[in-house]
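All protein chains but one are shown in place.
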Amino acid sequence: MMARLDVRLLEDGLDPAAAYAVFDRAEGSAGAVVSFTGVVRGESGAVDYLFLDWYPGMTEASLQEIAEAAAQRFDITALSVLHRCGKVMAGETIVFVAAASAHRRAAFEAADYAMDRLKSEAALWKREAGRDGEHWVEPRAADAKDLKRWT
Amino acid sequence: MMARLDVRLLEDGLDPAAAYAVFDRAEGSAGAVVSFTGVVRGESGAVDYLFLDWYPGMTEASLQEIAEAAAQRFDITALSVLHRCGKVMAGETIVFVAAASAHRRAAFEAADYAMDRLKSEAALWKREAGRDGEHWVEPRAADAKDLKRWT
Amino acid sequence: MIEVLFFGKMADVAGRRSLTIGVPDGGTLHVLRDRIFADALAQGQVTAQDIRMSVNKVVATSDRRIDDGDEVAFFSIFSGG
Partner (left out) sequence: MIEVLFFGKMADVAGRRSLTIGVPDGGTLHVLRDRIFADALAQGQVTAQDIRMSVNKVVATSDRRIDDGDEVAFFSIFSGG
């Protein structure tokens, strides 16, 4: 049976506690829920905000494709992928992923896999603004290495 | 720097959404938060409840030891381990673990490691009550296998 | 006197949750275990290996010496959470 997917690209805020509460209420009875929340780190004042450029339609499709691949690959009952776009201030949540499964391992792996792919393959372009001005961020070598774990 | 640990054995309820909100508010700025929530599965009516027998003092110490080992092993800033004891009805949350870190991978691994150890090594004795009466549950082979991943 | 506690399946086997008892001759967990679980062991209801032990809330082996005032516990293998 296909997992229930909730994939959203959000131009406004993302409240992880609210997202967690909604997901847990709807999907918690599966047995195991794993969540991941990522926050933009200020790096001791070096980063003021990120701007995530996005291509309406293509960016959502890339998130959806990653969620579907996770659901196909792991024995999960539900997966939520919420991702910010536009301006995200330091201290704000940029991404929330939650996976539900009857099995602890599948829930962990689905969330982990989805995050590794999102960090490398989401159709987003990240510009960092801070103490040293603004610059586009390239994919990091560490993210490419994380992604390789699944091949 | 030692991570902040919040380890609690709970005789009454455990609200995972409230636990998540508290942890995220206090620790989310680290950058990455991974949570795990485990719920007692009714197995289509086969299980009515679990009774988790515990030894006051020794059981808490076993949870604390697991949390400290996770904090020592992984680069995390905070770890929360909340575990029920006593009677836990089908559909209720039995365990909540959350880890915060600057690094996605460390947060995932700390939560995963803590759960694997809790499932095998927490000083608890589990009795399952349901359609087929009551019986003590032995550690599962799958849990022993999960635990071996960390050695 | 020592306080003896029972947890998990061993509470069922012993038919009780606690017991206050004098330290037996020899003063090891082994002797106490064999005395308390004599019937269950004789009837094969449990084996000696099934019976885990602690002294003052620290897991111990059967050769552990016990002293007056200690808290001893007998229990089945931890099932985990």
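The letters A, B and C name the chains in turn, as written, and every chain counts its residues from 1.
Rule of thumb we're sticking to: contacts are C-beta pairs under 8 Å (C-beta built on N, C-alpha and C of every residue); 3 or more make two chains touch, one makes a residue touch a chain.
Quantities reported herein were computed from a predicted structural model and do not represent experimental measurements.
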(request) Name every displayed chain that the left-out chain is in contact with. (result) A
(request) Mind listing the subunit A residues that contact the chain we can't see here? (result) 38, 52-55, 57-58, 61-62, 83, 94-95, 118-127, 136-139, 143
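The working rule: only the chains that are shown with their structure count from here on.
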(message) Applying the touch definition from the top, give me the chains sitting in contact with each of subunit B and subunit C.
(response) none
(request) Calculate how many whole Å lie between the centre of subunit B and the centre of subunit C, each centre taken as the average of the chain's C-alpha atoms. (result) 27
(request) Could you grab the centroid distance between subunit A and subunit B? Build each centroid from C-alpha atoms only and quote it in angstrom. (result) 24
(request) Could you list the positions in subunit B whose residues touch two or more of the other chains? (result) 38, 119
(message) Can you list every residue of subunit C that touches 2 or more other chains, as numbers and ranges?
(response) none
